[in-house]
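Up next, chain A:
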Amino acid sequence: MTRTVLTVDDSRTMRDMLRMALAGAGFNVVEAVDGEHGLEVLSAHRPDVIITDINMPKLDGFGFIEAVRVDDDYRAIPILVLTTESDPAKKDRARRAGATGWIVKPFNPEKLVDAIRRVAA
Partner candidate 1 sequence: MTEEITVTGERRELISFRVGEQEYCVDIMAVREIRGWSPATTLPQSPGYMRGVINLRGAVLPIMDLACRLGMPVIEPTVRSVFIVVKAGDRMIGMLVDAVSDILSITDDLVQPTPDLACDAVRSFIRGIISIDGRMISEISLDRLLPEREALAA
Partner candidate 2 sequence: MDELEAIKVTFFQECEELLADLEGGLLAMQDGNDDGDTVNAVFRAVHSIKGGAGAFGLEPLVRFAHVFETLLDAVRSNEVPATPDLVVTLLRASDVLADHVSSARGLGVVDEAVSAAMAAELKACTDPNAAPAPVAAPVVEAVAFEAAPVAAAPAETLIGADDALDDDDLGFDFQPMTITIDEQAADVAAAAGNVWTVSIRPKSDLYRKANETALLLRELARLGPIEATLDASAIPPLDMLDAEAAYATWTVRLETEEDETAIREVFEFVDGDCDLEITRGEGLAPDAALAALLAGEAPAPVAAPAAPEPVIVAEAPAPVVIEAAPEPVAVAPVVEAAPAPVAAPVAPAAPVAAAPAAAKTQQIDVPGPGQSVIRVDPERIDRLIDLVGELVINQAMLAQRVGEYGIAPSSNLAMGLDELEQLTREIQDSVMAIRAQPVKSVFQRMPRLVREVASMTGKQARLVMDGENTEVDKTVIERLSDPITHMLRNAIDHGLESPEERKAAGKNPEGVVKLAALHRSGRIVIEVSDDGKGINRERVHSIAIKKGLISPELQLTDEEIDNLIFLPGFSTADKISDVSGRGVGMDVVKRSVQALGGRISITSRPGQGSTFTLSLPLTLAVLDGMVVDVAGETLVVPLAAIVESLRPKPEEVRPLGPVGSVLAVRDSFVPLIDVGLTLGYRDSSPPPTEGVVLLVEGEDGSRAALVADAIHGQRQVVIKSLEQNYQQVDGVAAATILGDGRVALILDVDAVISLRRREPPRPAEPTLIAAE
């Protein structure tokens, strides 16, 4: 069965990049432009995995992860955050919020798919 990945990023470039890599690996990709939008898309699409950015308008990555984790319907969806090595504090905060794992930028499509495999049933 095709798995659905929800990507949440305010950068169109980054969404396109993720889509290219994920679609190329056979995933169905749904997108959201910020955390708030992500929560809306979540209910419509029930993704198997979520990949989210941290810096976003309206609802940022931390808030988005927390919101997903407090919702009984979605709490078990693995969430990968896009992070940078330079900011261990952000990564830790994302983990505390409930992130399942992380993808360190820069990454290539293999690394991305690898990270999804590690968290997706």
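Regarding selection, all candidates are chains of the complex that A comes from, given by their letters.
Note that in this section contacts are C-beta pairs under 8 Å (C-beta built on N, C-alpha and C of every residue); 3 or more make two chains touch, one makes a residue touch a chain; residues count from 1.
Everything quoted here is computed from the prediction, not taken from an experiment.
Shown alone here is chain A; of the other chains of the complex, listed as 1 or 2, the one that touches it is 2.
By the touch criterion stated above, chain A contacts candidate 2 in their complex at residues 1-4, 10-14, 16-18, 20-21, 28, 30-33, 37, 40-41, 44-48, 55-57, 69, 73-79, 82, 84-88, 91, 95, 98-102, 105-109, 112, 117-121.
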